[in-house]
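Since the structure comes first, as structure tokens, the remarks are kept for the end.
For this depiction, one protein chain was excluded, whereas all remaining protein chains were kept in their positions.
Coming up: chain A.
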Amino acid sequence: MNFVPNHTPFELSPERLRELTLDFASNPIYLDNEEWENTDNPYRRQLRPQIISYLDFSEPLRAGQVLEYSALAANRILATIYEADLVFLPKNGMTEQTWADFRSFYGATNRARGEMIRPALERHVFGFLDDEVEVTGSWTKESLAAYLGKLADEPDTPSAGERAIRESSDPQRAARNWLIQFAPDFLSEASPMIRNVLGYYGPVQSEWFKVIIDEYGYGVHETKHSTLFEDTLTSVGLGADLHRYWQYYLTSSLMLSNYFHYLGKNHENFFRYLGALYYTETTLVPWCKRAADLLTEVFDGEADVRYFTEHVHIDTHHGRMALEKLILPIVDYCGESVIPEIVRGFEEFQVVNRIADEDFAAQVAWMDAGPENKRLHEPVWGRVEAGEVTAPVAHIVEPHGELSNTHQHDGDELCHIVSGTMKFVSGYDSHQILEAGQGTVIWRNRLHGAIIESDECVYEIHSVGDYRACLS
């Protein structure tokens, strides 16, 4: 009899995981950029490999940690891995550079290394949902229909992000940042969904394909939903090339987009995808109506909102189709044992969506607080200088043009400029100029970056933990 080894789960030790993640992220196409934006090169994504050796992706983040830097890094990497399955081409044809990057992005080394680390990164980012959502009891098709039907009773109220835009000191800036957050999802819209219609599984497969036909504009490029979204972007002065604004994506925006890839890529989550689909297709109707009104109001009627008005119409059908043509028939087809997974997806997506909404609202508050955070440098620095606050400090010297690609910290920090000039960036079109003796408070978990505008800049980063405690 031939020897057959025991079949064992695929696992990586924390050390091996870190090593492989660094291997993946140190691909030259993922190194820091010298510019804030990527220009017509969909393969370039800044993954900041220089920080990876300090991160531990081996355990699931807890609910309170999913906006920390480790989550941003993991979500950036996951988005990059997932998108190696999708076809992206530059808008204006290939250059020598993009040809080389194309080969690197779709090459076997990149894909194989990505697949090695993907399960661990997914567990790191989405593992908290195992604790957050729990389905119990004996579900039937009737109880499922009643439960899903309850969604129609939800009040149609503005989200935290929508309120933040309206109340912002610069609503147009906030709205542009809002649209940027949708780009990872909307420009390749329905790509995660398409993962579910490959294969062979009966009539539901064909029904699902109808939803995708709508998303893709029935083969008419001008009506493809991504084309409509491009028009929205350009109408408010933003570029529409893929991942131009990579550095401005928030952790949770990538997480939201990645969530559907996570479900679609791992077919053990097939039923969960159906639950999440029902929620998103159903709630998109009121959300898109509000979004169209908001953008029209903020941009004085100049924003092209057809992407949103199209969804107000078509998702009325998609919500119904998801329930009547996909979910209930798949329960008939597979049996009631699949219902807990459908329910789980329905709830999980709400959790992720809520995190993204609140994260964006917090980022708007962070951008709006730029002048105040600059002002707060003085009292906090006073406490540090007087020795009343001691915190770990990094002394940094950077030359002209050095760009700290966007990142965030797990605790509050104080940036103090010793000499030179820094442009401190807290979002798209949001910055403060910091001169010698000045600085800024940096809030925990808030995306930011910086570029040196003088010949040289000497500055200090004090990891104060909670800046408010320094003021009391």
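The criterion applied here is as follows: a contact is a pair of C-beta atoms (placed from the backbone, for glycine too) under 8 Å apart; a residue touches a chain by one contact, two chains touch by 3 or more; residues count from 1.
Just so we're on the same page, contacts and distances are computed from a predicted model.
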What does the UniProt entry say the missing chain is called, choosing from "(2Fe-2S)-binding protein", "Rieske [2Fe-2S] domain-containing protein", "ABC transporter permease" or "HEAT repeat domain-containing protein"?
"Rieske [2Fe-2S] domain-containing protein"
Residue in contact with the excluded chain [from A:Pro5, A:Pro28, A:Gly64 or A:Gly199]:
A:Gly64
Of the candidates A:Glu96, A:Glu142, A:Glu222 or A:Glu388, the residue in contact with the absent chain is A:Glu142
Among A:Glu35, A:Asp131 or A:Asp332, the residue in touch with the chain that has been omitted:
A:Asp131
Out of A:His7, A:Lys150 or A:His395, which touches the unshown chain?
A:Lys150
The one residue from A:Arg76, A:Arg195, A:Arg344 or A:His377 touching the chain left out of view is A:Arg344
May I ask you to list the residues on chain A that touch the chain which is not drawn?
62-65, 131-140, 142-144, 146-147, 149-150, 339, 343-344, 346-347, 350-351
